[in-house]
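Other chains dropped; remaining ones untouched in position.
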Amino acid sequence: MGKVLTLGEIMLRFSTNQGIRLAQSDTMAVHYGGGEANVAISLANYGHDVSFASKVPNNSLGEAVKKHLARYHVATESLLFGGDRLGTYYLESGIGQRAASVVYDRAHSSFAEMTSIEWAKEDLFDGVDIFHVSGITPALSPTWQTLTLDLMKSAKEHGCKVSFDINYRGKLWSQKEAGEVLKTLLPYVDYCSAGYMDAVHLLGIAPQEGEELPYYYKKMQALYPNIQVFYSTKRQVTSASDNHLTGTLWMDETYFESTTQAICPIVDRVGGGDAFSGGLLHGLLKKVSPQEIIEFATAASALKHTVHGDCNQFSEEEVNGFLAAGSGKIIR
Amino acid sequence: MGKVLTLGEIMLRFSTNQGIRLAQSDTMAVHYGGGEANVAISLANYGHDVSFASKVPNNSLGEAVKKHLARYHVATESLLFGGDRLGTYYLESGIGQRAASVVYDRAHSSFAEMTSIEWAKEDLFDGVDIFHVSGITPALSPTWQTLTLDLMKSAKEHGCKVSFDINYRGKLWSQKEAGEVLKTLLPYVDYCSAGYMDAVHLLGIAPQEGEELPYYYKKMQALYPNIQVFYSTKRQVTSASDNHLTGTLWMDETYFESTTQAICPIVDRVGGGDAFSGGLLHGLLKKVSPQEIIEFATAASALKHTVHGDCNQFSEEEVNGFLAAGSGKIIR
Amino acid sequence: MGKVLTLGEIMLRFSTNQGIRLAQSDTMAVHYGGGEANVAISLANYGHDVSFASKVPNNSLGEAVKKHLARYHVATESLLFGGDRLGTYYLESGIGQRAASVVYDRAHSSFAEMTSIEWAKEDLFDGVDIFHVSGITPALSPTWQTLTLDLMKSAKEHGCKVSFDINYRGKLWSQKEAGEVLKTLLPYVDYCSAGYMDAVHLLGIAPQEGEELPYYYKKMQALYPNIQVFYSTKRQVTSASDNHLTGTLWMDETYFESTTQAICPIVDRVGGGDAFSGGLLHGLLKKVSPQEIIEFATAASALKHTVHGDCNQFSEEEVNGFLAAGSGKIIR
């Protein structure tokens, strides 16, 4: 099993109950999550030695974050306490034709307002196989663009593989701004979650009529030959409750695609992409075949959609059991 | 924006939780609603100046009704307090193959037992663009048949458009009785919700093999040329959780039909028709094109099916957003 | 209406809430059920005079079982109190692609540890038309294999029809062990729930390429000509939330099959088979036609899937109403 460090912001999510709008809600469900924290939990579920680095306020909400991570066996030595607040967001859960709707309230968080690397790098990266971070982190502030680059360089110096999920969010920065920053970061990346939209809108690859995803993966790798693995999902949305999900992987200069998973009904879609990334990194760490990697990752993501909360709750054995048995039988 | 008055009974609804039958329930959800009150809330959501006239008992349940309306910005100056009780009904929510089931307990309510017009008509109708009432009101008692006619005449005298939703309920009166009363009321109506069943069973139009809805709309308008607009929905029921809904409109002597909305899963179907009427009246008040009217109304109804309770919870902007975006994407 | 005795173990079931895994649950739903108890409740719902014989501990959980049965008008004179514990099991409810998962904790229960017939047989069987028991009972212990045989013989002596649901559970005994015991029991059985898997794996009938269920029913009857009726369901599993169910019946040396019921979403699948058996025995007691029997039984099972808990909650009138109306209309 590998040793993994993920680093990023973790937020408090408030979700509405089914069939109730946000402005009517007199009770909300509480979850803690963030892309990198969710990936950390997935990997800890699969038996890896995982640590999550972030900064949270020194109050009950920060303590709740720490308990959340510990519960799933993610190490919290690099979880810093300080700053003003925990970023929050409100999710009005969608159902059927009604899309989910998100209200963000994440500015000024303890993590976003960090101005320097407060961890000792030798502690952070010592013995780490994979350092995973997402594009949300450099989107938080100009400072974080510098710090992210700095961390990636250090990770490389310590012999880590760098995993990066572009995860572009238009509410945080413009495509132009993101594109420029990505140019500085991607040269240090080994594994990268990126799809058609990223290729065209952020990395400047010209859309080509009739070309499919393999074309864009190839083009991206041509730009950044250091990146050994690209991956992303294709999601076909029938309704907020009914999606089809297919995992895609570019590896060994070859394109791989998973069986399509029909997910209906969707219990909670948040974290589905992180479960996919977690499954993919697990496959890379286990060094199984590319087809096995992408099947596992997509199955892991499908299962995540059946539980509330951001984080994958399934062991490696359970994901494999699902792949073997297909869906819906009672396990007695 | 227009000024609208709706008048009718509002009831207390008790609903079971999902997967629990009425006779087993040890907790029930509480909602307040009625056709005209639900239309009032829809129109207030869209920014109109709306008032609801009714009568409720002078107790906590009457107060709850008042708070319910005020919360959605419906004026309550014409909500009278007095009489014996608030009508109630029990909804065993359906799911999948199991149909919903209703137990009514509405007799002797404060509204049903009214014996005279207790409002000052000049206050009721002053400046009102549309006066909306449904066929449930005259069905409540012979007295209410007279009062409804009286109110419609007054509304016309004050220059209001009269909107009428036939909404036939076999538990309240026979088709014969309803047919006779409708003959007295429809000459005062401008906008009328009526479909094939109403045409044939209440208005005496002979069913014609091979003819579709436009034929019956045309026939109905021939009988009541004062009615400028007819509308209704076609609902295809796969199961209690899965319906297809299409809005239909007869206006400018032309038949219009909306895109069909696939609604699955249905959270709460009650009030779906009222959300449709509310959307339709909104379109008439905004004077947009007939096709825009029927698309908006059907979309509004589809969205209503995704929330608990009788009343539409969506703004004009949200309904239009749904029409533009299609279903199920996360709005971040 | 008939007089029926069912006998078997009844257990305490803990179920998770939707979208929550067992290891995360901080609240669980409580149900009481077991194959024979569930059949008893179905038949009591249909107006039969039904008694359930079992043994439960003399504590609050035993009392809860008694109240559960009484609530559904099942007589509890033969419910014994004593022994050490009530068997329990944990159901992680499935949804969509995620299958349900069961953790059993049923060893050492008051019923399983019985070592002799503690009831007076003349009280048990007096005036009883049908004695119903399942294959779970002899699977509990070698002693129960002897006791089950003894009870079946006594039932026959008292003029009862013996109904037997094979209900093979691999966690309780091997196919070999079950096959040997079944050989001793089946000669006393009149009505038997058994399907293709039972025929091949337990009764030793050789699988025959291209042959369908009627072939195996015929073969089973050839082995046990005393068995007048065989029945089982065919279940097509799209996901944990979406199944198609078809009832099958072998009677009067003829094969009958019900309309296929499309069940989506499934609220709770546990007890679906017992509702089927209950419906079938009801049809046999009412002496309606085989096709009516199998339609009723399958409809009863479909409706059971729409409610939480093990037991069928529908009257004969409601099942027939469902058959007449089809699914999903509001019953006003």
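Per-chain residue numbering starts at 1, and chain names A, B and C are given in the order in which the chains are listed.
Criterion: a residue touches a chain if its C-beta (ideal position, glycine included) is under 8 Å from a C-beta of that chain, and two chains touch if they have at least 3 such contacts.
Every value quoted in this text rests on a predicted model; they were computed, and no experiment measured them.
**Q** We see 3 chains here; how many are in the full complex?
**A** The number of copies making up the whole complex is 6.
Note that only the chains that are shown with their structure count from here on.
**Q** List the interface residue numbers of chain B and of chain C, divide the shared ones by all numbers used, and answer same when the ratio is over half, different when under half.
**A** different
**Q** Taking each chain's centre as the mean position of its Cα atoms, how many Å separate chain B from chain C?
**A** Once rounded, the distance between the two centres reads 46 Å.
**Q** So which bits of chain A are touching at least two other chains?
**A** Chain A, residues with two or more chain partners: 265.
**Q** With touch defined as at the start, can you tell me which chain A residues reach chain C in the complex?
**A** So the residues of chain A touching chain C come out as 261-268, 302-303, 305-308, 313, 322, 325, 327-332.
**Q** Which of the residues in chain B come into contact with chain C in the complex?
**A** Residues 18-21, 23-24, 94-102, 104, 169-171, 237-243, 265, 269 of chain B touch chain C in their complex.
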